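A single protein chain has been omitted; all remaining protein chains appear in their positions.
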Amino acid sequence: MINPEKLEAILSHYQGGSADLIPVLQDIQDENNYLPKDQLKVVAHKLQVPLTQVYSVATFFKMFSLEPKGRHQIRVCLGTACHLRGGQRLVEMVSRRLGVDIGQTTPDLQFSLETVGCLGSCAQAPLLMVDDQYFGRMSMDKVPKILKSYKNQD
Amino acid sequence: MNSDYVNLTIDGQAVKSQSGLSLLLAAREHGIDIPTLCYHDDLKPEGHCRLCVVEIGEPGRTRLVNSCTYPAEPGLIVQTASEKVLQARRMVLELLLAEAPAAELIQKMAAEHGIYETRFKKADPQARCILCAQCVRTCREVVGVSAISMAFRTPKKIVATPFKEESEACIGCGSCVFICPTNVIPYTEKDGIRTVWGRHFELQPCKVCGNYIAPKAQLEHWAKITGDPVERFFVCRDCR
Partner (left out) sequence: MPKLETVQQLEEYRRRLLTHPDAQALQILVCGGPGCLPMGSEEVAAAFRQELKERGPAVKVLLKESGCQGWCSKAVKVMIRPQEITYQQVTPQDVPEIVAETLIQGKILDRLCYRDPADQTAKAHKSEIPFYQGQQPLVLGKMDLIDPTSLDDYLAAGGYRALQQVLEQMSPEAVIQAVGRSGLRGRGGGGFPTGRKWRLCREASGEVKYLICNGDEGDPGAFMDRAVMEGNPHAVLEGMIIGGYAIGAHQSFIYVRHEYPLAVKRLSLAIDQARQCGLLGDNILGSGFAFEVKISKGAGAFVCGEETALIRSVEGDIGEPVPRPPYPAQHGLWGKPTVINNVETWANLPEIINRGADWFAAMGTEKSKGTKVFSLVGAVNHTGLVEVPMGTTLRQIVFDLGGGIRDGGEFKAVQTGGPSGGCIPKEYLDLPVDYDSLQSVGSIMGSGGMIVMDQSSCMVDVARYFMSFLHDESCGKCTPCREGTKQILEILTEITQGRGSEEHPALMEELCATMRSASLCGLGQSAVNPVLSTLKYFREEYEAHIQQKRCPALVCRSLLKYTIDPETCTGCLACVRECPAEAIRGEAGEPQELDQELCVKCGQCYEICKFKAVKVES
């Protein structure tokens, strides 16, 4: 899973130094769906920043995960407009269907479930995203079909 | 900091202070003591605890600022113990009593401000950390190894070693333990081994008198900085 060449390729785009830390971590997160501990140690060394800083940044920002995430990221919006339109019930339903809590990944590593503060499509509340696909004006009955379509894809 | 002086008013008194000096230190120079929690003379002030707030500005247009970083400015009007300031300090302490119920320093300071109990929901009764970050800042600025840091954010914010595992950068010096105002960091010494942040450090005895000097890792760190052979540090100060 940990490919040192891929990490080298990512790091080669950067000069080193603190300002590159977040972009490097973002690249690694996009590549692996999480931040492997060993790669973070290499990053600290290559960018010449303390490992503590890497760890602080990796745990401060919501986009980063130290645990492997699923192949498909489900993000249910809990922005104000979505909250007022039943966003909470929507995420609970998805959570029940998948059998995982918010912030967790299904055991088969297919889906990760998260809530987001706002996806920026407030007029189509309630909203959820699977990877980079938006699903607006969601209702409970649409959930099983959407999940099934991704299950069938894999 | 330059050598210009500015005139300002602190608690009704006209005073002269070095331009840019923090209001906390300017007040101290004039005999006014402002309580603090995260401030330390040897660390860069960062404004975590908010206990040192003072009220500045013209009457009717005042606001609270943390005195540990706010600089002395010409004509500034400062009140270090106004009603607004005291209300804020009491509330900060009341919140800390709930966050760190076992922290004796907080209980003492709260009592000094007339707060003996907290109306808020308490955390773990053994909790003592007030997240003042003195340990983290000491390790980073004074010791220079940055072995611990602030991880996560509200509601899970903690001081931790990377991945909550043994920190490779740690030299076992115990400065963090020493500086912590509420005795949070566990630290033991037994049979020539010092244990701090879950890592065991072999203590180096003096080659002459046999007393323990410091962890070997710490002496090796000093040797790396000075460029001296590490054996030089294996003799304690008394025996030199």
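Letters A and B mark the chains in the order given here, with residues in each chain numbered from 1 onward.
One rule holds in what follows: contacts are C-beta pairs under 8 Å (C-beta built on N, C-alpha and C of every residue); 3 or more make two chains touch, one makes a residue touch a chain.
For clarity, every value in this text was computed on a predicted model and none was experimentally measured.
Considering the full assembly, B:Met91 is the residue among B:Met91, B:Val142, B:Cys206 or B:Val235 that touches the omitted chain. From the set A:Leu11, A:Leu25 or A:Leu113, the residue in touch with the chain omitted from the display is A:Leu25, counting the whole complex.
Seen from chain A, the chain kept out of the figure touches residues 17-23, 25-26, 49, 53, 56-57, 60-64, 78-84, 86, 89, 92-93, 96, 116-125, 127, 132, 134-137, 139-141.
Residue-level contact of chain B with the missing chain is found at 46-51, 53, 63-66, 69-71, 84, 87-88, 91-92, 95-96, 98-99, 119-121, 130-131, 133, 150, 152-155, 157.
Basically, only the chains that are shown with their structure count from here on.
Across the complex, chain A meets chain B through its residues 37, 50-56, 59-60, 66.
Chain B meets chain A in the complex at residues 140, 145-153, 160-163, 167-169.
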